[in-house]
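What follows is a set of notes on a single structure, which appears directly below.
A single protein chain has been removed from this complex, and every other one stays in its place.
Order of writing sets the chain letters: A and B. Residues in each chain are counted from 1.
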Amino acid sequence: MIAEKNFVPAPGADPSRPASAPGETFVLNLGPQHPAAHGVLRVLMTMDGEWIQRAEPIIGYIHRMHEKMGENRTWAKFLPNTSRIDYLSAMHYTHAFVGAVERAMKIEVPLRAEYARVITSELNRISSHMVWWGALLLDLGGFTPILYAFDDREKILDLLEGLCGARLTYCYYRFGGLYNDVDDAFLQGTRDFVKHMQPRLKMYRDLVTDNIILRQRLTGIGAISAEMCRKYGATGPVIRGSGVAYDVRRAEPYSVYPKLEFKVPTYPECDSMARYLVRMDEMEESLKIIGQALDQIPAGPFMAAKVPRVLKLPPGDTCYAVEAARGRFMIRIVSDGKEMPYRVKLRTPSFSNLSLYEEASQGMILPDALAMMGSLDLVIPDIDR
Amino acid sequence: MTFLTLEPIRILLYLVGICAFVGGNAAYLVLAERKGAGRIQRRPGPNEAGYAGLLQPLADGLKLLAKQIIVPPGTDGLLFRLAPLMVMAPPLMCLATIPFAENLVARNLNIGLLFVFSFGSINVMALMLGGWASRNKYAIISAARVVSQSVAYEIPMLLVVITVLMMTGTMDLNEIIKQQAHGFWNWNILRGIWDFSAGHIGANPLMPVTFLIFFTCMLAETNRAPFDMAEAESELVAGAFTEYGGMGFGVFFMAEYANIVVGCCLATVLFLGGWQSPIGVLSGGLWGLGWFLAKTYALIMTVIWIRWTFPRTQFYRLLNLSWKILIPLSLVTLLLTGVMMKLPLLWRTIFGA
Partner (left out) sequence: MKPTLETLTAQFGRLVPESVSAPTPAPAPVAAASVPAAPAATLAAPVPAAPVTPAVPAAPPPSPIQVTSHAAKGYDLDITVPPQEVAAAALILDHDGFALDTVTGVDWLAQNQMEVVYDYFHPTVPLRVVVRTRLPRATPELPTISNVFPGANWHERETHDFYGIRFTGHPNLKPFLLPEDANFHPLRKDYQP
């Protein structure tokens, strides 16, 4: 971890500044309504002046019980639910669910559909990272980047709206393929977007990433070691910013990712800046993936031939994991042979990523703790489901 | 006409004028800020209310006036109500001595500079009282931060002002401006480097640095981004103003813009020649007013520009900047100015002749 010579140590860490007695601390409630909480998250902080003694996240304010809904509707009817678990990277979540069902039913997905899934998923990853980036900068007091980010995101949303009719909660994948075919307008529009986005990312790197205030705000702040990530199950940019190159697209390859060349950005510094840079690099890698997929996408059917209308999976359980924008999303479906699932378990990345916050934020000063929370990229509906 | 030249009437007219100036600025600077922010963020800014949004401040003002002023239970009633007034009064007082043109000053005091700075310090106390009286943890944290930040940035600001004072030799603001006549190379910011009228090196070769220090401290004193820790929206909701609604909040807002106006006016007077024209001629009467306002508003636009460009720095870095960087730097310029001013005497003493 990069040592910070200007950093003021917490009370108790330095002999000249003793920690406060239990009666001298106060409780600050970063309530469900707060400009910095990325959604309805409540963090109960026991504060020693400006330092956090204990920050306990309290969740459940947007708990919609998707897992119970999974048991009460047929396999196909659960598809819209998957988009709403994490609405910012909805394609990945739908991909996991259809992938799990296809794995259990041994449905062969045509290549064109797989490439289309990869293109749309990576576009979704970019749009999700743009929201994260804008929101992080907004938390840090830079009010302008979010509007530039949303400008780029608007282009992605327009592309996807032309493709599947929805701007945010797409329900584009079906068991065995896609809802409808990718048309030339979409493919050409995506090519134009890739050409447009590359210089924009460079501009963001020059103006924002290299801004000295941002560097000072994030470097050396919020250390999360690789061991802590492993113990808490944190994945995605959190573990990749701690030096471990774990990416589900490489660890448990799915779809056509084995055919595509891309790097897994990893930074060893373990601080918020490392996680920030991982995500910025991931956007560039996503553009590369989209470019390759656009070149490789074949003509052909977009839906598997014989998918039964009413699905009845064989009894047993099946897992499917994808690399969502926030980390590893794993879905575990248990079937008893009926047309409704017996159990749908959603393992969401933000849940595990937030679970380490209590331990990681001890002794941090409030602005730094909030910057660290922003660097974890939390989406609260992802945590609460 | 003799009625108008009676001193009390003249003062009264000036005070009404100043209040109108501050009020109009507070209203329309908000609009300028929002439109400037919009343009920097690639969007138009308010453009619905009236042509190009010009009636927007009217709408905002009416909205704020129409809201109920809620005094939360448990707050300190007197301090809670007093804080907005205490925040609004100092800028109004300061503007009484600032010369807008050669003859356009409410009351030209010969200790004008001291007067302005003594009132500037009251701002801190008002925010602190507002934060304390609100009985809200966010407000208290914000009040503590405001005090630390303001105390830290008062010191370099006063040190650089002393530097300028040493060069000008007077605290009378109109006199300071009159010394900067005949062209922009005579403005204090450049006169420090090379004194054209005297033909030798100026009293403070680091004058542009001094100006930057003053500008930075002015940003910090008025709690503008990137120094807006007291109101850090994403951490402290609205900081010291959290519990204020309606016109109470409106007054805090107006006071913030009034402080910016006072700060920029002061920077113009001390460094950029006040109402002097950059080409030496056309400094009198309304031309002077025009130059003064042009320079002041250019600085205000820069303040707005900075706000929407940079993220916020951390609190301890803010204080580090002041205590570890700006104060030593301003002490160095002070020392340098002292040495440079006495250099001829020193030369003669050492080398005779």
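Simple rule for what comes next: contacts are C-beta pairs under 8 Å (C-beta built on N, C-alpha and C of every residue); 3 or more make two chains touch, one makes a residue touch a chain.
The shown structure was predicted, so the numbers you read here are calculated from the model rather than taken from an experiment.
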Which displayed chains the unshown chain touches: A
Absent-chain contact - pick from A:75, A:204 or A:232: A:232
Which residue of A:152, A:323 or A:384 touches the chain not shown here: A:384
Selected from A:330, A:364 or A:379 as touching the chain missing from the view: A:330
Positions on chain A where the hidden chain makes contact: 59-60, 63, 65, 67-68, 71, 100, 103, 106, 226, 229-234, 239, 244-246, 251-252, 314-321, 328, 330, 332, 334, 336-337, 342-343, 345, 347, 351-352, 355-356, 359, 384-385
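Methods note: only the chains that are shown with their structure count from here on.
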Whole-Å separation of chain centres (CA-atom averages), chain A against chain B: 44
Interface residues, chain B side, partner chain A - complex: 37, 40-43, 137-138, 141, 225-226, 228-229, 232-235, 237, 307-317, 320
Residues of chain A touching chain B in the complex: 6-8, 26, 28, 34-36, 50, 137-144, 147-148, 151, 211, 213-214, 216-217, 365-368, 370
